[in-house]
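Every protein chain except one is present and positioned as in the full complex.
A and B are the chain letters, set down in written order, and residue numbers restart from 1 in every chain.
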Amino acid sequence: MNFRANLLASTAALSMTATVGFAEDSSDPIVIPIHNWSSQIVMSNVVGQIFEEMGNNVEYVTTDSQAVYESVRLGDVTLELEVWEGAFGASFRAALEKGGLHDAGDHNAVTREDWWYPMWTKDACPGLPSWEALNECASVFATAETGGKGRYLDGPVDWLKHGKERVEALGMDFVVINAGSAAALWAEIGAAEADKTPVVVFNWTPNFAEAVWPGEFVEFPEWVDGCDKDPSVGPNPDALYDCGNPAQGYLKKAAWDGMKDKWPDAYATLTKVSFTNAQIAEMAKLVDVDELEPEEAAAEWLEANEDVWRGWLPSGS
Amino acid sequence: MVEIASPIAPIRRSVSYDPVIIALLGLAALLCFAKPILPDFLIRVPEAWVPPLANWLDTFFEFIKGDLDTGRPGLIHLTRWFAEGPLAFLLGVTANLLEGKHRWPFFDPLPWSTVAAVAAVIGYYLGGWRLALLGGGTFVWTALVGQWKIAMQTLSVLAVAAPLAFLIGLTLGIMAWKWGWFERMIKPVLAILQTIPFFTYLLPAVIFFKVGPTAGAIATTIYAIPPMVLMTTLGLKKVAPEIIEAGKMSGCTRLQMLFRVFIPSARTEILVGVNQVIMLCLAMVVLTAFIGMPGLGGKLLAMMNSFKLGRSFEIGVTIVLVAITLDRMSKAWVVKLPVHHERGTPWHIRHKYLVMAVAAFVFFLLLSQFVDILDKVGRKQSLSMGREIDTVIKGALAIDAVKSVTETIRYVLNVWVLIPFRNALLWIPTPAFILVVVAFAWGFGGKRPALFATAFFTTVAFSGWWDRSVITLYSVISAVILSVMIGVPLGILASRSKTWATRILLVCDTAQTFPSFIYLLPAIMLFGVSDVTVVLSIVIFTTVPLTRYTIEGLRNVPAEMTEAADMSGATRRQKLLNVQLPMALPTMAVGFNQAIMFAFFMVIIAAFIGTQDLGQELQRTLAGTDLGKNFVLGMNVALMALTFDLTLMSWAGKKNKMLGLSAR
Partner (left out) sequence: MSTQTPVIRCRNVWKLFGANPEQYLKTMPAGRSYEDIHADGYIAGVKDVSVDVGRGEMLVIMGLSGSGKSTLVRCFSRLHDITGGTIEVEGQDVMALSEKELIELRRSKMGMVFQSFGLLPHRTVLDNVAFPLEMRGQNRHDRRERALEVIKLVGLEGREDYFPRELSGGQQQRVGIARSLAIEPDIWFLDEPFSALDPLIRREMQDEFLRLQEMLGKTIVFITHDFDEALRLADRIAIMKNGAIEQCDTPDQIVLKPRTPYVRKFTEEIEKSRVVHAGVLAKPINGTAVEGDPVAGDLTIHQLARQLVGDTRDNLPVAGKDGALIGVLNRQTALDVLLGDG
């Protein structure tokens, strides 16, 4: 009967916080969105448990990772802990323009999303990770449908990864196929794993996949600002998207505009929250490899890393 | 690009030489042959001609929506009030009772053993030991594999959504029965609701009803309403005139008539409606996870995204078990008729099931205070075999023999069949394509469906999404043709013996309730992200109704007819071809129609594999707030599906009349 214990804990927390004197936060629950990948779920639980520790009520709601920005904007959910530059930058910026949410600071972690291959692929195409080498062994990646050309499995179209444009801009011998979901990407890698078929797919870091399938990103011409807006930037003077994605993409937090006033203490903490790549990988591992439930994983992580998050709490606690 | 001669041929063969059809097809063929010299606007509707429907709709939706921030009046104030007030309250209550969410009435969550015990008693009451085992077993399984909490989260939403769908459906059904104008108005709306892709509901649900369980409940409710309305109206219309007159002569007022005479007399149909509501609610468990539905669906998606096939599979099994339990129980309830007790039977015998349920509940409630495992099964205690199943599935998929077979299938289907077919369809000029569809509607359905086909496909052509619509249609047609080739022979074989029929029907039930998402990953592992995977994952779903209705059609051929055939000295084959199949054809057509509807449903889900059709665009609209575009895309799917629905149902109706069978 967990609830009784919870109640005791939360009343205790409440009375404690009351005496310390920062009970200005609203007692309405802070709504934290949960998506369908492990690190985000655990991170949400970690931050949620920190808020609870501060005496706030917290609720989690499962949502789509793209649709969530509209909900943050409306205040239906209070914040978003993982705004990936590559995957969600567009949705985030669109919502930002409409108003209602704002940037609540970056994580320490950097993100990278690009063409990627599992290690065994190197056996068939030893020149990797250079993109020219990849292009030379394009035929290794050919399948029934692609004719002689190599096959690159890009992320879902709505992630706007511009794989096709890059293939054209760099004159690569590849056909770009869009997967419909992240799960479709894993299934392809998973299927290739058995007999070590060479594959090149879209992938990102930090991600559980790194732990399951060691691999590397393909090195494209380095990202230069404007590569997606100005054709003259990059090796091909007449084309956009003729470079790799930024190797150091941001990982942001976003907050509903109303959060500041409604839960000032929690908001202050949110702005301080910052995880590193290693910490995020650790969180994902607790669920993906150790098979813990997210809330247990979060509790475990909090216990093991008190020094990390204590400092984020409002002074006095 | 290989182009096959013409997709028209198989259609032409099955219809008689109606001059209208010949004219339509002739014109279509002419357009095809003349394609090189056709002006561009006869090949595709030019961009400039496409009305900015999405923008108009956006403006319209924005207008009726209103604004929460500025306080501009609109629908959203009402829906938000409902979502945050009564709906949130109800969801809070069920969530508290089932999983102990911190909401009024602040009870502890029920120990799993009490729920399982009560489910077993209900099962026993409705259908004896078998249902008791199924009911109790489902919940025991759920607890033991460590999915109790998420399953209860799901059920807590369904416990609100299903009754809500029932009440709304019942009310609308009564209104449609009472007022002809209302029925005429609501019928097309229901038809659209039944064919429009679920993605089209999701975005409005989020905007109007707030992301979370509220939006999940509303999307589920809306999805489940149509059959309830239809069954209610049907049941009320079927009440015998003498019962109505008996009611009137007993001096019933209008309300008394409705609640004491009509609704109880339409019990069977209404309960069938309830059954369908439950099944449709369960079908939405995974899809609504995109908009905040807690529980099994969300977990399933998370598991799939971390490539844990084993645990996804376990969640799938739970969903199937819950679905089959609720399905069997509600069906048993439909046929359960009251039986009298002899005079003087003591109270506890007359209410023995109630007594048993209460006793079991109290017993396990008390016991679970002392035996923790009966209260909660923790993650570490659970018997989840996720990893092991994972290994088995992945191992099986990686077997060389399997791989070489799938490689061949993938190559043959993709390179020789599917891609050429798709390119051929895309090659056909738009007007020719519409003409072929109209000819099909005319040949099978008659004039009315043909008129609708013209209007619907022309609308699609002018929506600006023609190519994507054609690709959607291509997946649907390919999948349905394949499943006819699989499902019909399977049905014929199974219908030969009762045992096999029962077995195959159970497989059908399971396949239908198993969350389609779970098929996707193994399918991708077998066939890669390709058209074959898309088509085959649809096939799994569409074969079910074809098999089911083939079995049903064949087994329901009147005995005298098969006996007459036997006495005429027909061989088994002659009997099948000359007597059974012709008689079963109208029923099979209903199955065929359902297969097409399922295909339109599944093709959208297949967007998660990777497609270039309407589903992919729809999935994209989830990210933003493009209500207008979302709606236009959904309408395209609905219009194409409705064309087939109208045509085939009209054909089945005509055939039934001809054979003197009652219309379904």
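For the reader, a short list of remarks on this structure follows.
Operating definition for what follows: a residue touches a chain if its C-beta (ideal position, glycine included) is under 8 Å from a C-beta of that chain, and two chains touch if they have at least 3 such contacts.
All figures in this text were calculated on a predicted structure; none of them were measured in a lab.
Considering the entire complex, the omitted chain makes contact with B.
Touch with the chain that is not drawn comes from one residue among B:R260, B:H351, B:K403 or B:R496, which is B:R260.
When the missing chain is restored to the complex, the residue among B:L27, B:M175 or B:C252 that touches it is B:C252.
Remark: the omitted chain is touched by one listed residue; of B:R72, B:R130 or B:H341 this is B:H341. Contact between subunit B and the unshown chain involves residues 240, 242-243, 245-254, 256, 260-261, 264-265, 267, 337-343.
One rule holds in what follows: only the chains that are shown with their structure count from here on.
Each chain gets a centre from the mean of its Cα atoms; for subunit A and subunit B, those two points are 33 Å apart.
On subunit B, the positions that touch subunit A within their shared complex are 68-69, 100, 102, 106, 108-109, 202-203, 206-207, 210-213, 289-294, 297-298, 301-302, 304-308, 375-376, 379, 386-387, 394, 397-398, 400, 403, 407, 410-411, 414-415, 419, 520-522, 524-526, 528-531, 606-612, 616, 619-620, 622-625. Against subunit B, in their complex, subunit A makes its touches with residues 1-4, 6-7, 31, 33-38, 41, 57, 60-64, 66-71, 74, 76-77, 90-91, 94, 98, 100, 143-145, 153, 156-158, 177-184, 186-188, 190-191, 193-195, 208-209, 212, 287-288, 291-293, 296.
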